[in-house]
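Only one protein chain is missing from this complex, and each of the others stays in its spot.
Labels run A, B and C following the written order; every chain starts at residue 1.
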Amino acid sequence: MEKKERAPVYYSEYLQLQKILNAQEPESAKEGIRADDEMLFIIIHQTYELWFKQILHELSLVRDIFKQPSIPNNAPDIYNTVHRLNRVCRILEIAVSQMNVMETMTPLDFLDFRDLLRPASGFQSIQFKMIEATLGLSYDQRHGKGYYLSQLNPYDIELVKKAESEQSILVLVNQWLERMPYVQDDPYWKHNGDNNSFWDKYYEVYKNSLSEVEMANLSAFEKLFINDKDYPAERRFSAQANRSALFIMLYRDHPLLHLPYELLNTLLEVDELMAMWRYRHIHMVQRTIGKRVGTGGSTGAEYLRAAADSHYVFKELAELTSFLLPRNLLPALPEKVIKELSYN
Amino acid sequence: MEKKERAPVYYSEYLQLQKILNAQEPESAKEGIRADDEMLFIIIHQTYELWFKQILHELSLVRDIFKQPSIPNNAPDIYNTVHRLNRVCRILEIAVSQMNVMETMTPLDFLDFRDLLRPASGFQSIQFKMIEATLGLSYDQRHGKGYYLSQLNPYDIELVKKAESEQSILVLVNQWLERMPYVQDDPYWKHNGDNNSFWDKYYEVYKNSLSEVEMANLSAFEKLFINDKDYPAERRFSAQANRSALFIMLYRDHPLLHLPYELLNTLLEVDELMAMWRYRHIHMVQRTIGKRVGTGGSTGAEYLRAAADSHYVFKELAELTSFLLPRNLLPALPEKVIKELSYN
Amino acid sequence: MEKKERAPVYYSEYLQLQKILNAQEPESAKEGIRADDEMLFIIIHQTYELWFKQILHELSLVRDIFKQPSIPNNAPDIYNTVHRLNRVCRILEIAVSQMNVMETMTPLDFLDFRDLLRPASGFQSIQFKMIEATLGLSYDQRHGKGYYLSQLNPYDIELVKKAESEQSILVLVNQWLERMPYVQDDPYWKHNGDNNSFWDKYYEVYKNSLSEVEMANLSAFEKLFINDKDYPAERRFSAQANRSALFIMLYRDHPLLHLPYELLNTLLEVDELMAMWRYRHIHMVQRTIGKRVGTGGSTGAEYLRAAADSHYVFKELAELTSFLLPRNLLPALPEKVIKELSYN
Partner (left out) sequence: MEKKERAPVYYSEYLQLQKILNAQEPESAKEGIRADDEMLFIIIHQTYELWFKQILHELSLVRDIFKQPSIPNNAPDIYNTVHRLNRVCRILEIAVSQMNVMETMTPLDFLDFRDLLRPASGFQSIQFKMIEATLGLSYDQRHGKGYYLSQLNPYDIELVKKAESEQSILVLVNQWLERMPYVQDDPYWKHNGDNNSFWDKYYEVYKNSLSEVEMANLSAFEKLFINDKDYPAERRFSAQANRSALFIMLYRDHPLLHLPYELLNTLLEVDELMAMWRYRHIHMVQRTIGKRVGTGGSTGAEYLRAAADSHYVFKELAELTSFLLPRNLLPALPEKVIKELSYN
C-alpha cells in the first residue's frame, strides 16, 4: 500500500507545537510586572478560539449538506448533520465547563494585569460572532450593533459581514422543512377519499384538548400553523416549516422521521448550550470583574446578559412543543404515508 | 470497645430501602395507562428532594455556627462553614447536571401522563423554598408572592414562613462582618500616629485609579462604604459589613483572612449555582413543556425566569469586586494589624 | 375530558415525601454521638439506590423489546432501546459525578461513625448486582463469588439469582445479531451470480491491509468471524453475531443500520460508564477509608478494582473495531442489499 512511502509523521510537528506553544507573550512580562495568572488568561482564550474554529468547521459541513437543492433520503446526509451538531454540543459543554478554570482566577489576581490589556475584549472574538451568524443570528438581531462596528477592526467586520451574508443554517433548515411533503398540500389525505386535511383534523382535536382557561392557545395555533398570509413578519420559520416541524415531533416514531426529530432536538440543544455559555460567562465576569467598565470599554456583563436573552436562534422551534397532542389523540396516518415513512 | 456489642447493621435496613424503593406509584398505572417515563419523573424529583434535605442539613449547621455571638478565631468554625458550603456547591452541581437526565424525557413522552398530575407543580417544593429562605431570600423579594399563598397547602406555607422568620445566613454573615475589627473604627491607624483612617487613604487611591469616564464609580464607592447615615434602605448588607468584606478581599493573603475570603467566595458560588439550577430548569421546562399553561397552572418557565433574575441572595457581595485596587496600590497595613492577622 | 374528574394531585403526596424524607436515621444519633456527616452518607446512598431502581426500570423495558422473537423494522422498538440506554448513560454519569459529593467527606469525619455501621457495606447493594446481571454479567464471571454468598441475606441472594437466571440483554442482543440477514448465509451475493461470499471478499481485503508485523491479526480475524466450529467457548458473542456486529459498524451509513449502530455504541458506553463508576468508587474508598479492613469486612478497594477490571459485559463488541476496514476499501454491497437497507 502506498501509505508506507510517506515521510514519518512526528507528534509535535504534526500538531505544529512550535507555533502553538510559543504564542503566549504576557503583556505583564513586557512591562516587567509579575502577574502569574496572565498565562492562564491567554491560554484559556486560545483554547476557546481553537474550539470555535472546530465548531465553525462542523457548522460549515452541516451547512454544505443543507445547501443541496434536495437532500436524498437514502444518503447518510441527515445522519451526518445530527452527528456533527451533536459534536458541536459536546464542544460547547467543554466551553461551558472551562469557566470553572477561569473562575480560579480571583479578581485581585486579574487586577495585576487587567489594565495592560485595554481595550482588548472578548467581544472582539470574530469566530464567536461567525458561529452566531452561521447558525442564523442576523445583524438586526444583534445586541449592541453600533458598538460592534466601533470595537472591531475593518478586516474583522468584513469577516462577520461575510458570514452574515451567507445562507444560515436556520434559513436552510427552514427551506428543508418547507420542502417536506406529507403535511403541506395533504395530497395523501385527499386521495384517500378524505375531505379533511391533516391540519383540519389536528385543529379540531387540539381545540378539544384545551380547557377554558387555555383557549388563548388556539389563536396562537392558528397564527403559527394555518394562516400563511398574515403570518407574523418577524418570525424566521415560516408557517409551512412549522407544520413540518410539528409533524416531525408528533410522528418521530416512524423510521424516516427519527433523524429529522434528532436534528430538531440537536438544534435546540445547540441554542441552549450557546445560552448557557453566555450565562456562565456573565457570572464569571461578574465574579472576576464586577460592574466596573470592562477591559473593552463596555460593561461586559450587561452586554452578555442582553445577548443571553436575545441571541437565541431556534427559539421558535422550541415554542412548537406547546402545540403537541398526546399520542393517543393523534390523527392516524394514511397507509400510504406510513409506508413512505418506513424502511423498505 | 463497646461497638462490638451493637447489633449488626445491614445495608438495606440502614438505608430504609423498603420505604425508599416502594415510594413510586405512577398516576398512569392507577389509570391503566402505559406511560413508561413517569417512573423517571417521580424518581428524579425524589432525588432532588433528598438532596434538598441534605442542603438544608448543611445550611442549618452553617447557621448554627454563625448564630454564636462571637466566633472564636482559633476554633475550626469558619473552616467548617467553608467546608459545608463547598459541599452544598458540589450538591448543587449534581442538581444542575441532573437536568441532563430530565431532558431525555421528550415532550411527547411527558404528554402521556402530564394531565394526570394536575395541579401538582415543582413550585410546591417546600424544601427548595426553605433553602432560599435559609440563605436569605425574604418573602418580599419572592417573585409571585400571591401565587405562592394560593398554591401551597397551609401546613407547607407554615414551614416556609417559619424558615423565613429565622435569622438567615445572609443576616448572620452581615452581623459577623460588622463585628470584624481593623477597619471599622480604625484604632490601629490612629494609634499609629496616623491621622488618616484606612478608608480615607483607600478613597484617595481609588479615586486616582479612575480615568475620567470611570468617575461615576466614585459616588458608588461613597454610597456603599462611607456614608452610613444615608445608606440605601433596600440593601441587605450594611456599609459596615461592606467595608469588612472589601478588606477581606483585599488582604486575603494574610493568614487570618484566608478562610473569611474562602467563605465570601463560596457564598457567591452558592448563589451562582442556585441561579444556574433555575436557568437549566427553565430550558428543561421550555424544551419539555413549551409555553402552555404548566401542570401547576402557571407558565412555569416565566416564573423560573423571574426567579432566576431576582432571587440572588449575595449579589451585593459580588458587586464589591468593582471597588478592588491592585495589590501594588494597596495601603500598607500597620505592623500591629499584620501581626493580628498572623499565625502565632 | 375525563381527566378533570380526578382528585387533584399535590406535589409532596405524589412524591410520597413523607416516606422519602423520613427515612434517615443515623446510627450515631441512636448512640448519642455527634457525627454531622452521617446524614450525607445515608442520603447519597439513597439517591444511588433510587437511580439504580430507575436503571433497572429502563433495562427491563429494553429487555422486553429484545425478548420478542423478531423485532419489526418499522416499529420504533430499536429507536426506543437506544433512547432508553442513552438515558441509562446519562444516569450513570450522574452516579459517577456524585463521587465528587462523597469525596467532600473526609476520612476523619467518616471515622466519627464508621464503626457503628459494621458490617454493612455497599457490596450489599442488591440493585447494583441486578443491574450487572440484567446487562449480562454471569455468576461465573463475578469477582468474589464466595464472599457474595456470605455477605448477603438469603432473600437478597434470591433476588440476584433470579436476575441472573433471566435472559440478559447480552444474550438477547447476541440472538438479535444472529438473526440479522445479509451476511449470515450471503444469499444476496450468491444470487447476484457472485461466487465469493461477503466474508471471502472481506478477508482478502483485510489481509492485504495488514503490514508484515500486523499479520497476527489475521488469525484473530479467522477465529472471531469465520470458524464457527472451533469458536472459543468462553466468548459470549457468537461468530455469527460478530459478523453482524461488524457489518453494522461498517455499513452504518445505510438507513436501516443507523439505529443498530447507535445501539452497539450505546451498549459500549454503558459498559464504560459502569467501569468508570467502579473506578471513581475505588478512588473515593481509598481516599476516605484507606487500605484497612472495610465496613463490610473486606478491603473494599481491592474488590472494586478486580470488578472494574473483569466485570465488563460488552467488551467483545469493543474489540471488533480492530477489524474494521476504511470505507474506501469496503466491498460494495449488491443493489438488492442496498435497497433493503433503505427507506421506502
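Operating definition for what follows: a residue touches a chain if its C-beta (ideal position, glycine included) is under 8 Å from a C-beta of that chain, and two chains touch if they have at least 3 such contacts.
None of the values given here were measured: they were computed from a predicted structure.
Contacts of the undrawn chain with the visible chains, over the full complex, involve A, B, C.
Contact with the undisplayed chain is limited, among A:N73, A:N86 or A:N344, to A:N86. Even with one chain removed from view, chain C keeps its contact list with that chain: residues 106-108, 111-112, 114-115, 213-214, 217, 249-250, 252, 265, 268, 272, 275-276, 279-280, 283, 286-293, 318-327.
Within the complete assembly, residues 1, 3, 6, 8-12, 14-17, 19-25, 27, 36, 39-40, 42-47, 49-51, 53-54, 57, 61, 83, 86-87, 90-91, 93-94, 97-98, 100-101, 104, 115-127, 153, 156 of chain A touch the chain that is not shown. In the full complex, chain B contacts the hidden chain through residues 1, 4, 73-74, 76, 79, 208-209, 211, 253-256, 258-259, 339-344.
The working rule: only the chains that are shown with their structure count from here on.
Matching CA atoms, the turn from chain A to chain B amounts to 180°, rounded to the nearest 5. Summarising the inter-chain contacts, the pair of chains with the most C-beta pairs in contact is B-C.
Of all chains, the one whose CA centroid is most distant from that of chain C is B.
For this pair, chain B with chain C, the centres built from the Cα atoms lie 38 Å apart.
Averaged Cα coordinates give chain A a centre that lies 32 Å from the centre of chain C. For chain A, the set of residues that touch two or more other chains is empty.
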